[in-house]
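Only a single protein chain was left out; the remaining protein chains are all shown in position.
This part shows subunit A:
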Amino acid sequence: MAIPKVEELRVNVAREPSLMTGAIPKEEWMDVPVHFEEGNFCYPAKPSMVDYLKFPNSREWSPDDEDWKLPEGWEEIILNGLKERLDKFRSLKIFMDICVRCGACADKCHFFLGTGDPKNMPVLRAELLRSVYRNDFTTAGKLLGKLAGGRTMTVGVLKEWFMYSYQCTECRRCSVFCPYGIDTAEITMMMRELLHLVGVGTNWILEPASNSNRTGNHMGLQPHTFKENIEYLVDDIEEITGIRVNPTFNRKGAEVLFITPSADVFAEPGIYTAMGYLLLFHHIGLDYTWSTYASEGGNFGLFTNNELMKKLNAKQYAEAKRLGVKWILGGECGHMWRVLHQYMDTMNGPADFLEVPKSPITGTVFDNAASTKMVHISEFTADLIKNKKLKLDPMRNAHRKATFHDSCNPARAMGLIDEPRYILDNVVPKWYEMPENTIREKTFCCGSGTGLNTGEIMELRMRSGLPRANAVEHVRDKFGVNMLSCVCAIDRATLSSLTEYWTPDVEVCGVSELVGNALIMDGEKERESGLRFEPLAGMEE
């Protein structure tokens, strides 16, 4: 489906009331049905993916079909599934009960800001599930039904869940503003889980999840390909710096296991981030190994259901155990850190067979990772800089005017806010913050996280990414920013599409790419180009 021209969309977003209804709704929200058409839904999961994951009800279907071919007794499956989860997750029951509908979250959602659709207000998105909860699981709802805000589970409700749980990136910006601290991401997660019980899911999530389960990573890079891709980056590094770095793979007895999103060893601009890691580890002589089995930092199980998330997370720890490493270093991924910091410990932890991470270079003990035993590359790098263990020349990034996008999960799910900033302070001559209400824990999502980074919903993505793009445009126009740095692989892919549309002269990079550019390697040749083979300042022809 064609995306509107940027000038049209700019006006539409501001003037058109709602993408969904085309007008300010005059009816009760429960009476406005969803309407699917090409461009407003992610393609359904291929039957082969559904079968491979042993999920139920694999079939050919499409959201714009009238009949979704739901299994016999699907209402009961959903309601039993909800009951099971209310018993299992105390958080869900609390989130269902405590919302007072104050509306503080309403205009904090990038999907609401970009689409103007009332059902994208986080309070109302949650209400899609809460109304069913009320009807069937509360005394008031059982007695009073609609009067108590309850409604019966119908095909229409199910379709609504699908529409709006896939117009939420589980970014949790709304939760920052909720006076009760309701984690709206977990409500979306529950809706997606329940939908999978009746075979309703998207391919852009289930295919990477299947690949990760089978081959080790989202891309489906087999061991020899994974290794060859990294070796290809090693060749590029040698051409640029004159230094040959020597990464190892699946090496037993290494001190540290390094795991990053597989996109970092496949797609631009992630590969430049990976070149940054390779240079850094060589610079400090880190005793580390890559794994071709646990070759994915990301975990699309988080976007699917608890069981799959747990299983994919377990691979990382099984590999750490097999190789006998002391601890795990994690790359620039976003959602892997939510899995790590908020779920890993109760799913697969504590990882007692590993040691509390200690930097072999500085001696710093990362007590914050005492249980998960996994350290973020930004904390690791910031600690190296703080202890003066890196030789850096920020002028090698003088051709970049950077800003920093706080990736949702590192910022909001693990509080990784100052470390990347401290790194930037030391690796670029100068960088610029976006406006205060769009950064740190209030950061605006890239608009396409949680497996929404697929091509068929491009207009939606450009809309939901607009609040972020708007802030980028601000620093571009005010300070001449030309590089949007971040610490997430989904961001590197999605922000590239976003800036190409809204702010075409701004590029996207991982923070570690800027580190790699700035590192002065022992015995290096004169650097004329950065890791993208782009000429450094003063080296242009």
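The rule is simple: a residue touches a chain if its C-beta (ideal position, glycine included) is under 8 Å from a C-beta of that chain, and two chains touch if they have at least 3 such contacts; residues count from 1.
One rule holds for everything that comes next: contacts and distances are computed from a predicted model.
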item: Per UniProt, the name of the complex member that is left out, chosen from "Acyl-CoA dehydrogenase family protein", "Transglutaminase-like superfamily protein", "TusE/DsrC/DsvC family sulfur relay protein" or "Carbohydrate ABC transporter permease"; value: "TusE/DsrC/DsvC family sulfur relay protein"
item: Absent-chain contact - pick from A:T169, A:N211, A:N409 or A:S485; value: A:N211
item: Selected residue (touches chain absent from view) among A:S18, A:T225 or A:T364; value: A:T225
item: Residue among A:E8, A:D51 or A:E268 that touches the chain left out of view; value: A:E268
item: Missing-chain contacts mapped onto subunit A; value: 43, 46, 60, 203-204, 207-208, 211, 217-222, 224-225, 229, 232, 236, 261-263, 266-268, 270-271, 298, 300, 453-456, 489-490, 492-493
